[in-house]
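The other protein chains are all here in position, but one chain of the complex has been omitted.
Should a chain be cited, it is by its letter among A, B and C, assigned in written order, with residues numbered from 1 in that chain.
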Amino acid sequence: MARALRLAVAGVGNNISGLLQGAYWYRGLQARGETELPGVRQNAIGGVGVGDIDFVCAFDADPRKIGQDLTDAVLAEPNNYPRLDVELPQQGAIVQLGLVNGGEVTVEDVTKALVDSDAEVLLYSLPTGLQWEAEQYAQAALGAGVAFVNCTPEVVARNPEILAAYEKANVPMVGDDLASHMGSSMVHRSLLSLFAERGVTMSSSYQLNFGGNEDFRNLRENGASKQKSKLNALAQKGIALDAVEIIPSAGYISHLKDNKVAVINIEGLGWAGTPVSLDLKLKVQDSSNAAGVIIDLIRVAAAWRRLGEAGFPIAAASCLKSPAVPHDALTTFAIDEALSMLNERVAAAADRS
Amino acid sequence: MARALRLAVAGVGNNISGLLQGAYWYRGLQARGETELPGVRQNAIGGVGVGDIDFVCAFDADPRKIGQDLTDAVLAEPNNYPRLDVELPQQGAIVQLGLVNGGEVTVEDVTKALVDSDAEVLLYSLPTGLQWEAEQYAQAALGAGVAFVNCTPEVVARNPEILAAYEKANVPMVGDDLASHMGSSMVHRSLLSLFAERGVTMSSSYQLNFGGNEDFRNLRENGASKQKSKLNALAQKGIALDAVEIIPSAGYISHLKDNKVAVINIEGLGWAGTPVSLDLKLKVQDSSNAAGVIIDLIRVAAAWRRLGEAGFPIAAASCLKSPAVPHDALTTFAIDEALSMLNERVAAAADRS
Amino acid sequence: MARALRLAVAGVGNNISGLLQGAYWYRGLQARGETELPGVRQNAIGGVGVGDIDFVCAFDADPRKIGQDLTDAVLAEPNNYPRLDVELPQQGAIVQLGLVNGGEVTVEDVTKALVDSDAEVLLYSLPTGLQWEAEQYAQAALGAGVAFVNCTPEVVARNPEILAAYEKANVPMVGDDLASHMGSSMVHRSLLSLFAERGVTMSSSYQLNFGGNEDFRNLRENGASKQKSKLNALAQKGIALDAVEIIPSAGYISHLKDNKVAVINIEGLGWAGTPVSLDLKLKVQDSSNAAGVIIDLIRVAAAWRRLGEAGFPIAAASCLKSPAVPHDALTTFAIDEALSMLNERVAAAADRS
Partner (left out) sequence: MARALRLAVAGVGNNISGLLQGAYWYRGLQARGETELPGVRQNAIGGVGVGDIDFVCAFDADPRKIGQDLTDAVLAEPNNYPRLDVELPQQGAIVQLGLVNGGEVTVEDVTKALVDSDAEVLLYSLPTGLQWEAEQYAQAALGAGVAFVNCTPEVVARNPEILAAYEKANVPMVGDDLASHMGSSMVHRSLLSLFAERGVTMSSSYQLNFGGNEDFRNLRENGASKQKSKLNALAQKGIALDAVEIIPSAGYISHLKDNKVAVINIEGLGWAGTPVSLDLKLKVQDSSNAAGVIIDLIRVAAAWRRLGEAGFPIAAASCLKSPAVPHDALTTFAIDEALSMLNERVAAAADRS
């Protein structure tokens, strides 16, 4: 097994709570000799297991988190990811005030903190909509030679100038916008594909999402860009997107806490125009749905860096909604092969050393 | 456009009602200049459109149907496919008493009727479970040099001896068991795939089917082989089938008539074992669901025969649950390519003539 | 059978389209000798059948409707109630420009039009939120001695001064806010009651509503008062309303047109705290859901007036969310008895004449 991944995080929300608690949860399973790990796509990537993460550095802007050990910070309000049944030691990483538009912390401060903590990857996971912060953190990681992972829809890896700068500096850049582990886009897309493939004409479809974390409160007002992005995620041959309506946040339902519910309907016309009707309810732990994909993104980023590679690794593309190399230039086969090659190269390097 | 397909049918149930009425429904659309045909996978196969079917010969064992013109027979009880809003002329084909175990009609009688009617394809679509009848009709078609299509789970195309006899006699054989247009197996399989692909561990799943046609009454008692076959249809890498339970007929609900409802649930474990839960209701016109696939099976069979080919055309495989060449020896890509080549060869032959 | 009800309408939206088309639809059934009328609570109220409505006067503010015969106006955009399969003659009533805050039409103009048309009832059904218009139309009806029916949540019948003025002038006043025929509040309330009655502790519940008419577009932004009113509609002994969350408009889904979908979930704790979980989808024609209740409100109002009664008839209360005499001062039994008595008095008066 390779050495643990040294991770820095910008943003200490539910996703990080899920990632951190989950890492300990899987370590617990493995300590008890379990070999089947539920909810995991890849037991190891680049030799790094799902529990092999060291959280070495953390930034946030919320006074309830700054100055706290990361373990205490992920459990502080307004986070409401469930408290898993695992022991959580202190991490030794204290949450620092991060970059805020108009604030006093500078890109150089962040670069220095990344270098001092010997981080390999910076995971960017602030609330949606902070384009300035996303770019500044990317600048800081670049300065430190630390791989950057962008979980948000902000345009970073898709910005050719930023990507070129990373390639030139020999630093990996992974983004943009994570594709949830089992998200409503994923399920909706898969069913619409099936309709197209079978020749059942989709006549109308809707998808409504609701939940009880801060995202659903924000998206209820500011869902326009998300709606566009979710529609794009469904785009494919044979599907008339103008018959599909998506509501990113149908409502903030506080008692659902960090759970998300999606309601999907597809109406179709089969042989001789006779009706086909499909109704679906999907319920997931929202931040687990992110963490289950983040774990792969950060491991690909770290492996890419350890191999001395730069820029965007296409092995990460199946975990992204808007990868630097767009989906229509890729195939599932190509992505899977890229991941296999990455693993083989890491293994070969390990054998040599 | 090629000449119309000359079709003989064994069994005059809801599927044939749907096929016949649907053919006129699509002709009506085309007569009104519509170019987009809803509910159709392939507008033309081997140059034959979805409306280009001549019903030239028909067999059944039910006294309510025998002696009737096929148009009257498909509308007679116990059939309960809806009466579509199209004019249905008489077909000129009178339903004849067919093969019955212990009955007086012989294989030779059927062969003669097929030859006399100049049929190209015999569509076998009797109720599930009549292995003897399936084999005898196959024997009769072979004698007449007519392509055979087996819609049922009875073992015909999968029987190596029968298939060899067809190949030797230079006659096409298409089977077994049609894969519905948008069936519950199709949807269930697609969602289980998605779970496996995303690394969300499926912990349990069920699928219940119910409806109001004769099938659901029969299957409630005699569903064991169907249950096995439906489980097989879900088999794939990464799916623990012992956690999946399928009820082929959960109940006969008469007022649903020829509609079928499927209820599917999948429970899974995502990141850190947190729950993922999916509930789905699918409602379809059951016999349209068959007819939408039969239309492709008979057109492939006729094209194969017109090209002078024998045995099993793999271009038919995506419309079958248990093709003569099994699914794990095929890829979607290979099947699609086979269909393209079939169409090209027919077109080339047409150009030459 | 009594003489037809002479109806004036303020607002010519989907509700009036449903009411008018429906009246002809039922006349058609009756003309064909049908005695069972689907979707009707009371075949006759005060001797007036569901088809016995004469539309004699109409007001609106939309230029697409003003100057049109009422039949043309109910079919004009943005109305999207379905066009029922009935012949619709012209009504002879031309839609007039009505009262608009700051407009040129006066209360006296409306009073005069009501008197000239010999209307018995003025049905107020403008979009939600126009308190000024509601009060002015009530003033106009009072001046004409015409019974007033308020379908909207605007405070009219609940305003003691207005009610007193109606009583003094010997004119009936029916309101406020119609309780839909089969609404989500109705279904939700009924299920919450069942939980309370059976002693299953409701731990959380939500209700989301969405649809494709103008209401859902408006309510998505301006749903606060509606949310309050819908919560009130659920209030009852044994139900902890703070655990219930309601979204009046989860989204505007244009292809649903005038249909409304409600999604309801109730989670409960049964014996020993074991879980009880209920999920429900309700789909209705939104304006039919209103028209099915309006038909009763206007017939009660007309009967009340024909009997020479004034003020609020409690026989109308089961069709109202916020009746002038509040629900907690009434019982179902009392309301039913009031309706019986009303019918008996009308019948007795008819016998005498």
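Note that contacts are C-beta pairs under 8 Å (C-beta built on N, C-alpha and C of every residue); 3 or more make two chains touch, one makes a residue touch a chain.
Quick caveat, the model's predicted, so the values are computed rather than measured.
Undergrad: So which shown chains sit in contact with the chain we cannot see?
TA: Its contacts among the visible chains are B, C.
Undergrad: Among C:Ser190, C:Asn222 or C:Ser340, which one is in touch with the chain left out?
TA: Here the residue in touch with the unshown chain is C:Ser190.
Undergrad: Using the definition of touch stated at the top, determine which of C:Val149, C:Val174, C:Leu208 or C:Val284 touches the missing chain.
TA: C:Val284
Undergrad: So which of B:Leu75, B:Leu97 or B:Ile253 would be touching the chain we can't see?
TA: Within the whole complex, the residue contacting the unshown chain is B:Ile253.
Undergrad: Using the touch rule from the top, list residues of chain C that touch the missing partner.
TA: Touch with the absent chain occurs at residues 18, 21-22, 25-26, 38-42, 82, 84, 181-182, 186-187, 190-191, 193-195, 198-201, 203, 268-285, 288-289, 291-292, 295.
Undergrad: Spell out the interface residues on chain B facing the chain that's missing from view.
TA: So the residues of chain B touching the unseen chain are 204, 206, 208, 210, 243, 245, 247, 250-251, 253-256, 263, 279, 281.
Heads up, the rule we're going with is that only the chains that are shown with their structure count from here on.
Undergrad: If you average the CA atoms of chain A and of chain B, how many Å lie between those two points?
TA: Comparing mean C-alpha positions, chain B is 43 Å from chain A.
Undergrad: Quick check: how many Å separate the C-alpha centres of chain A and chain C?
TA: Chain A and chain C have C-alpha centres separated by 49 Å.
Undergrad: What whole-number Å value describes the gap between the mean CA coordinates of chain B and chain C?
TA: Using C-alpha averages as centres, the distance is 50 Å.
Undergrad: If a residue has to touch 2 or more other chains to count, which residues of chain B qualify?
TA: 279
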